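Note that one protein chain is taken out, while the other chains of the complex remain in position.
Letters are used for the chains, namely A, B and C, taken in the order the chains are written, and counting of residues starts over at 1 for each.
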Amino acid sequence: MKLDVILPGSTIWIPERVQASYSTVAMLYDDKHKILVDPSHEGSMRFLEEEFEKRQLHPEDITEVLLTHFHLDHAVNSKFFKNASVYVHEKYRNKPYSKFGMFSGQAYQGMFNNVRDRDVLIKDGEKLFDSIDVIHTPYHSSEHCSFFVETENWGKVFFPGDICMTRIELFDVLRGLRTDKVANIVKEYYDKSDYIIFTHDSPYKIEK
Amino acid sequence: MKLDVILPGSTIWIPERVQASYSTVAMLYDDKHKILVDPSHEGSMRFLEEEFEKRQLHPEDITEVLLTHFHLDHAVNSKFFKNASVYVHEKYRNKPYSKFGMFSGQAYQGMFNNVRDRDVLIKDGEKLFDSIDVIHTPYHSSEHCSFFVETENWGKVFFPGDICMTRIELFDVLRGLRTDKVANIVKEYYDKSDYIIFTHDSPYKIEK
Amino acid sequence: MKLDVILPGSTIWIPERVQASYSTVAMLYDDKHKILVDPSHEGSMRFLEEEFEKRQLHPEDITEVLLTHFHLDHAVNSKFFKNASVYVHEKYRNKPYSKFGMFSGQAYQGMFNNVRDRDVLIKDGEKLFDSIDVIHTPYHSSEHCSFFVETENWGKVFFPGDICMTRIELFDVLRGLRTDKVANIVKEYYDKSDYIIFTHDSPYKIEK
Partner (left out) sequence: MKLDVILPGSTIWIPERVQASYSTVAMLYDDKHKILVDPSHEGSMRFLEEEFEKRQLHPEDITEVLLTHFHLDHAVNSKFFKNASVYVHEKYRNKPYSKFGMFSGQAYQGMFNNVRDRDVLIKDGEKLFDSIDVIHTPYHSSEHCSFFVETENWGKVFFPGDICMTRIELFDVLRGLRTDKVANIVKEYYDKSDYIIFTHDSPYKIEK
């Protein structure tokens, strides 16, 4: 399995004005699969398009979408990849999406309807595609998973998802400023990885 | 007709990363109508929701959506207002939306399909709801319109749309730094208005 | 002591492009004092100016600046308030600012030089101005403090600083997703407060 980090994610939260955070989009691929990890949010659509063009990659080439969790800023662009199965933890199925807010509810329900018929449920401890370890990490939302992969081109790679969004959050863990279960998981995988692919930051090379 | 500026619009353009600009959302209303002028973009959804809650306003209360033009950052939230007719200039009907880009094309086509069956075509010189003057201003996109309204609570109000997005662009016109047809229209309506409602800035009170 | 939240802070972190996060600016005031809590960053300068104008408040009116910690996005605007003493935890004094990076180092050193001659050192357990409890919370940076104040107009108010930046981080604590020392402090003060003034979000009213 090889890795291609297509677009690094960001945080834009301006209270009373705009929530435009969007997740990193990465692709894990081999001869048979082109797996998009977290296809991100409409805000990044335009430049995601430019990155696909540079790679001569088309939406219909994507065979699977793999979600860390079912939040809009990570998952709503799944709709653009109509040929892909969507891999996501089963806990995503039982949420009252339509009650999330008068517009958010509609947006979440639409995203759920789009994904429901092509979902593939994943669980803790599973190895996907002989390559991707699933770690259920329900510390950001109940269906949240992290991933660990040995890649051919980036070495061992940890995808924490939103339990550790940025290098600043990682440094807080490494300096012992955060000390709970999340911190332990992050430290454990930090120790065995060569890279961390953050959801809302650029990829981080671990220097040992 | 009364005016309520629900959320002021913004510009967020970070090349190679994110395009998250979103338009101002304003409401013109009387006993019979609640007209949303440019319902904006997903990025503003969350805080638009908070503003609707503060006003105890619901999506189904909106009777009409009125669009300055058919760009995503102005019009895509139309989908949340299912009871509303969508007023837009006829030129919007004949664009090759599906060819706008591999993801943008899908997003535009989806927006078009959502609006097509409930559109009401508007034209230059028309007065809508006995109150809103339509000025066809095809200098940003072919279907682009500006609006002028005498309101009960804000006086005379000019909605330039994206031919003059911010107060900085207005000042360029007033200082004579921009001198073409757009500048003439902006100056003409500046002279007869009490307020300008910018699409990507907060409302501007004209001091005389 | 009364409270006035002048500008709510935000997070803007776009990797490889821009770090423009800025802190909330709040004022605690009585007959003798106008204390600015975290004067924020240059990015918010323009609209901070508008808020000061609305209140007919001038930079020289500010008698004290009170810092949660000595990061640029919270403290660099201290330079605009030349009459103010700057209250900050003593740990701020011993950092190798000039080595923080080729530009950051210069910016930090300049901020330090500007503040050094008018600093007043604060410590854990102290009550400032007979009103403001200082809680040393070195979980974001070694000099970091949180504050707790009984105000006349907002009731009991907790200023966590950057140990809990947004309502989303608060919800993680309240749902038990974060469980360490920071979580305990946040819960303790949540229980005794009427409002939380977040550093990178709008003020939060605690419903009991």
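The rule is simple: a residue touches a chain if its C-beta (ideal position, glycine included) is under 8 Å from a C-beta of that chain, and two chains touch if they have at least 3 such contacts.
Predicted, not measured: the structure shown is a model, and the values here were computed from it.
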item: Visible chains in contact with the missing one; value: A, B, C
item: Residue among B:D4, B:E51 or B:D172 that touches the chain left out of view; value: B:D172
item: Touch with the omitted chain, as defined above, among C:E16, C:E152 or C:E188; value: C:E16
item: Interface with the unshown chain - residue positions in chain B; value: 8-16, 139-140, 166, 172, 177-183, 200-202
item: Touch residues of chain A, complete complex, unshown partner; value: 14, 16-18
item: Interface with the unshown chain - residue positions in chain C; value: 7-8, 10, 12, 14-20, 22, 41-50, 52-53, 58-59, 72, 76-77, 79-80, 101-104, 106-107
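Just so we're on the same page, only the chains that are shown with their structure count from here on.
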item: Degree value of the rotation bringing chain A onto chain C, based on Cα positions, nearest 5; value: 180
item: Centre-of-Cα separation between chain C and chain B, whole angstrom; value: 37
item: Junction residues of chain C - those touching two or more other chains; value: 14, 16
